[in-house]
Each structure stands twice: as structure tokens, then as C-alpha cells.
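Of the protein chains in this complex, all but one are displayed in their positions.
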Amino acid sequence: MKLAFFGDVVGRSGRRAVSDHLPGLRKRLELDAVIINAENAAGGFGITAGTAEQLFDAGADVLTMGNHTFDQPQGISLIDNDPRILRPANYPPGTPGRGANLYDVNGYQMLVVSLHGRVFMDALDDPFQAAERELAAAPLGEVADIVVVDLHAEATSEKNAMGYFCDGRASLVVGTHQHVPTADTRILPQGTAYQTDAGMCGDYNSVIGMEIDEPLRRFTTRMRSARFEPATGTGTLCGVFVETDGRGLAVRAEPIRIGGQLADQVPAA
Amino acid sequence: MKLAFFGDVVGRSGRRAVSDHLPGLRKRLELDAVIINAENAAGGFGITAGTAEQLFDAGADVLTMGNHTFDQPQGISLIDNDPRILRPANYPPGTPGRGANLYDVNGYQMLVVSLHGRVFMDALDDPFQAAERELAAAPLGEVADIVVVDLHAEATSEKNAMGYFCDGRASLVVGTHQHVPTADTRILPQGTAYQTDAGMCGDYNSVIGMEIDEPLRRFTTRMRSARFEPATGTGTLCGVFVETDGRGLAVRAEPIRIGGQLADQVPAA
Amino acid sequence: MKLAFFGDVVGRSGRRAVSDHLPGLRKRLELDAVIINAENAAGGFGITAGTAEQLFDAGADVLTMGNHTFDQPQGISLIDNDPRILRPANYPPGTPGRGANLYDVNGYQMLVVSLHGRVFMDALDDPFQAAERELAAAPLGEVADIVVVDLHAEATSEKNAMGYFCDGRASLVVGTHQHVPTADTRILPQGTAYQTDAGMCGDYNSVIGMEIDEPLRRFTTRMRSARFEPATGTGTLCGVFVETDGRGLAVRAEPIRIGGQLADQVPAA
Partner (left out) sequence: MKLAFFGDVVGRSGRRAVSDHLPGLRKRLELDAVIINAENAAGGFGITAGTAEQLFDAGADVLTMGNHTFDQPQGISLIDNDPRILRPANYPPGTPGRGANLYDVNGYQMLVVSLHGRVFMDALDDPFQAAERELAAAPLGEVADIVVVDLHAEATSEKNAMGYFCDGRASLVVGTHQHVPTADTRILPQGTAYQTDAGMCGDYNSVIGMEIDEPLRRFTTRMRSARFEPATGTGTLCGVFVETDGRGLAVRAEPIRIGGQLADQVPAA
């Protein structure tokens, strides 16, 4: 079974990178499933029906979110109603939407779990407990043929730890939120594919996807002059490709980077 | 002119990766200068005379530090006395040691600036002001033939911003501290080579270089049972290679990863 | 029913303030119950059997803890075995000890709940959910004659919010951890006595209970020269006095401050 996961789509440049490159890639790599983190799809903040549709049209099966989950007011009912969009599973009880779900993709049962880190981030319930609960509810090799865990987190230590925590129980543990891809793609000792951060889909000639001027002004003056606006240059499609064996464990894990400012890296078909 | 920068050396595995691979690499790539972040060289915390010597012996010209600068009591006088070791330039006035220095390497004047981020980190004076001051004191193309800036920081946004802040005024801006290499090596519009994080030199079968059990226990139980100990498996030499033109601007920037858990990536000679 | 709650006991000066003033005060005010936060009782960090005994001997019925709960290795089994000592109720499942308990004091059933804040503090599960759960398990006026909630927290906003969250369901919501008493003692609209912080029992000629030199050095130099040591001058007994009606709601709430650097404030008998 073959899947790809792509990191935080930032604004129009990010969505365009997905629309431009994903359909061809999906065919070429014969992907059974595609998951995309979409927390910055709508102008850099949250998700709307239109931006979600654009990503589904380009080939996404499931969208995950992060700290920007509910930035768009219309995103709340969207997430509550569309089971293809996940918000973090360790959000408080009663939060609209769902944090994990089982999907039928090309005849495979795929569990996707969205988690939110706590180090240097807003206060939330324990993502490790949430992972434990969701992995136990649809165990790999029993209920699920494939398990994908997205940990939306700031600290590399928390992401490393989650990788080993899930090792052998997930097909892929991948981080999002840093908006920079990490070069540590590998298969952990018990068979889980791992990459600390998927990187963003967006224009890398920017400060984590945003036009450079305003963030730089805030860093150097402590004053706000304008909103953050997504950078509008050519975006990069950025993520990770995983191939699994019959048990749902990884036999291949490779980065994907197509277009824009970063050097291209495309897995062989 | 050719140089390489390597990220945080973590404990014995990290030092061994440097000793095993750097001497050969230095010859093969005909490196004029090597800079290494050594803030975790001594058992994961700080630096000692012995661990510094080991890195100099293997081919380092300059060592930079970070939030662990003064973790070893003996490190304080070492850093104060040895001009080849830098602590962050934006530490308070009166701090032992120096934050930037001009080095003669193979006949080139090389300015190295050590900076410390502030986002999600301890309170310090502004690293952008410090960069401004140090870059103005030895301008690229006038006083310095080559300028290397290490921003030891947690947040990718702060590192991105520093890259553009120094673009055209430094040969390389590279981040450290995250202990995971980023895959965004590139040359910025004005000619500065950039990589958000150099990654660590150490055993990647770990939680950012440390044995997995204790960090995982702290994440899941909030209790401490033991000290953090560096992982002892085979380490990876991890960093970035840069070649500059006559003005000290980058014409080539490529990641370096040799040995251990990560896929090898070695620049062509 | 009459009770008093005293804030974080810091080291010997704090324990002495309790031993010197509590026995007399308990008689004079005819207190039915005394609760003390003891997270800094042992040399400023955690609790030991000896320091706990000293506080029980002086008249404490129940001890609560905070972020320093497990700082002393011997404190772990002590807290696990002695039901009179509570650690935060929103610590992870499986943590030694208990976070809330029902006590028989002078014939009254007293529920005490220890909670830990999350703003500017370590990651923990939601203290509001924990409060909800514990208050529902022993409702005021049904199971409990009196309910005391200690929120060990940094942010005044989180403590204010907890006060209103529990208003009408607790006899007293009081904060700890800031080591400075607040002057906002009052009865909230639904009858819960409230004070944002009880203040510490310790020597106020200090930096939150610690000798001044080392914290001041760290603020101004970013270097550590020594351990934090509790200040050794005369301590202040610092807390809040509450009298309740037949429903367990507050009819009187007044600060207590006796001895040391702060102006004395003693409720009339």
C-alpha cells in the first residue's frame, strides 16, 4: 500500500502547488491514499469550504488541522460535518468535529489520527494518551490496514518521542507545524515510518510561508504594522511518501519536494 | 572558498561521528574552514577542555555554543580564554568569552557570529540588533572574506527571519538547537546560503540525541526518574557545505549527512 | 464551620512561621480545619516525611502540593501512602497519590481538591475538567459539607476563571504558587470565598522565598553560580480565613498575615 502525506498548505501558493503537482504524482506513484495538513489553507489561517474542496479535487482523501483549526468561523461547521477533515484528537471533549477516523481508501482501512503538541503551545490534554486511545480503538493489523499519525507540534523532542511511542503501531508518524521539512525521514526500529516535520506546501521565499516584511518588523521593533499575508511566489509541494507491507509497516519512506525554492526530490515510481 | 558547518555535537556518539568522518571529508572536499556547534559535546550538556580538543583535533577551526554554553563549570574559563570558542553574542554585557570573532583560515578572514534566539527560549537581548552590530563591525567583502552566522533557536520563524535579515551580508546563515536537520538548504535572493537547522551530530535513534526512555517517561508521566543520558548508538555527522565566490557569497549550498540512522548525503568533491 | 488555608511553605523559615503561629491561631479562631500548601516545605523543593510531620504537628489537616510535588525522591512514596497529602488532580492517570479526597474534620465532611494550572506552566490535562469531575463526585451540600479548591497556577486569569467556574459549588477557591498574597479576598456572587493567591509562608525579604543573590544574578547575567537557597529570615504565616453557613457557602472571607516582613492582618475571633 502506498500513501503520501503533505504538510501545512499555506494560502494560494500552497494550494496551487498541490493542484499543480499532486494529480500527476498520485498517478505516477500509484498512491492509494493522500493526507494533507490544511490548517493554513485559507489565507494562511484555517480552512473554508472552498479551500478544502480545492484540496480534495487535487487528490486529498483526508485533511488534518492544527492550532489554526478554527481560525475561520465557517470552518467550524465544515469540520463538524465533513468526516474527511480531522481536528486534533486531544482537543477538549465537546469540541466540534473528530480527531481520528477510519477511512476506506482503495479497499484499505486507513486510520488517521490528528494530534496536537503541548510544548511551547497552547494548553491541551495529553497527546500521548490520545494516541494510545486511538491506536487501541483500531489496532494496526487488526482493524486498520494502515495507520497515519500527524503530530502538529513545535518541539522536535515531542515529535521524536511520539515516533517511538507509536513505533510498531503506526505506518507513519509525521510532524507538521514547523513549516520547514526535516531531513530525517527514516523507518524506526519497529517498522513505523517517521519524519519530524513534513514541511509546508507554500512559497519558501518567506518567513514560514508569510511575506517577509511584517514578521521581520515584529521581530525587530515589537510593533505591528500590518497583518501577516501569505507569500505569493511559486510554492513547493512538500511531504513524505511511504510504502507499507502486508502488516501495514513501512518498507519505504522518502521525502517529496516538488517546485518552488527547494531542490526537487521525487521518489522513484 | 569552501566551508562546512556541523550542528550540535551530542555526547560521545556525536564526537565519534566527527572524529570518524570529518578528517576524510575535510580533505576530500578541500574545506578551507570548519565550524561546529559544540554546546552538547560533554555528556550532552556544555563543553569541557577535553571534548573541545577532540573536535579541534578532528578538524574544527571554530566552535559555537548555545543555551547549554555554561552547563559545565570548567567550560566558563575555557570559553573565556580560548578565542576559537564562541558563546552567543547577545548574552548580557560582561558575560565571559566572545560572541563573534575574526579568524584567519587558509589565508581568508572569516567572521563567525554566534547568536541565540528568543522565541520559546530564555530571555536575552535582541539577536537581530546583535547581528547588525557584528556584521557592521567586519563587513563582508571589506573586512571579512567570509561570514558565518549560527542562530541557535527553537522557532523556525525566527531563523527564517534572520536568514533574510542577513541576506547579502553573510556567506551562510544556519540554525542550530533543534537537533534535526532541515531539508531547506538553499541560496537566498541576495546570495546568502541558508539552512534552518544543521541537525545534530549524534545518534538519531533517540529523542534529540538522548536515550529514549527518560524523555518519554517525562512526557507521559510528568515524573523524573533519571537524568537525561546521550544515546550511545552510531552517530551521524550532520551539517551543511557551502562554496563561495570572490565576494564571499554562496554559489553552492548542500547538506552533509554521513553515518548512523539517516540516509547518507555527501556533496560531490 | 471555620477553616484556614495557608500558601506555599518555603523551607525552614516557612515551617517555623507555621509552628510558631498556627497552634495559637487555630485555638483563637476555633478553626475546624486547616489546609496548607507544602510544595516548598523541604529546603524550598518538595516535601519529606519530616517536614510534613512538622506541619501536621502544628495543626494542618491536609497538605496540597504543586509543580514541586515530586522534587524529593522520598516524597513519592510519602504522597502515595499518606491520604492527607494531595498532589494535583489533573496529573496524568497513574501518577502516585491522589488529587482530591474527602476528610472527616470535626465531624464535617470536607472535600479538598488540588489542581494545577497550565498557563505559563508545564503541560497537563485540563484543570477545569478535573474540577468538574471532582466537584461532581462529592457535591457541596450533598456529600461534602465543605469544599476547598487549591489552584496552583501562575496566571491570575486562570485563577479568576476557576473561581467563577466553581462559584456556588465550593466553599473556597484559592490560588497558590505565586508566593505573594493577593489583596482581592472576597465572596463571589454564588457564595464561594475567593483569593487569587494565598501568598507564601516564608521570609518575604527574598525573591519569592529564596535568598536574593542567586536569582538576581541569573536575571542579570544568564549564568548560574549556585543553587537557590531558601531565605532564612523571620517568616510570615500567610493565608486566608473562611467561615461558612449551613450550605457550606462563605459568609466571611479574610486574609491572614502574621509575623515577618508583611503588615499583620488577623481576623477577629
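Per-chain residue numbering starts at 1, and chain names A, B and C are given in the order in which the chains are listed.
Methods note: a contact is a pair of C-beta atoms (placed from the backbone, for glycine too) under 8 Å apart; a residue touches a chain by one contact, two chains touch by 3 or more.
Just so we're clear, the structure is a prediction, and the values are computed from it rather than from any experiment.
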{"item": "Residue among C:13, C:95, C:114 or C:196 that touches the chain left out of view", "value": "C:196"}
{"item": "From C:49, C:102, C:207 or C:223, residue that would touch the chain that is not displayed", "value": "C:207"}
{"item": "Subunit A residues touching the omitted chain (full complex)", "value": "70, 76, 91-92, 94-95, 122, 124, 220-224"}
{"item": "Interface with the undisplayed chain - residues on subunit B", "value": "92-93, 118-119, 123-126, 129"}
{"item": "Interface with the unshown chain - residue positions in subunit C", "value": "120, 126, 128-129, 154-158, 160-161, 164-165, 178-186, 189, 196-197, 199, 204-208, 212, 215-216, 219-220, 255, 257, 261-263, 265"}
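In this text, only the chains that are shown with their structure count from here on.
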{"item": "Maximum centroid distance from subunit B, chain identifier (CA atoms)", "value": "C"}
{"item": "Which two chains share the largest set of C-beta contact pairs", "value": "A-B"}
{"item": "Cα-centroid distance, subunit B relative to subunit C, in whole angstrom", "value": "45"}
{"item": "For subunit B, residues that touch 2 or more chains besides their own", "value": "220"}
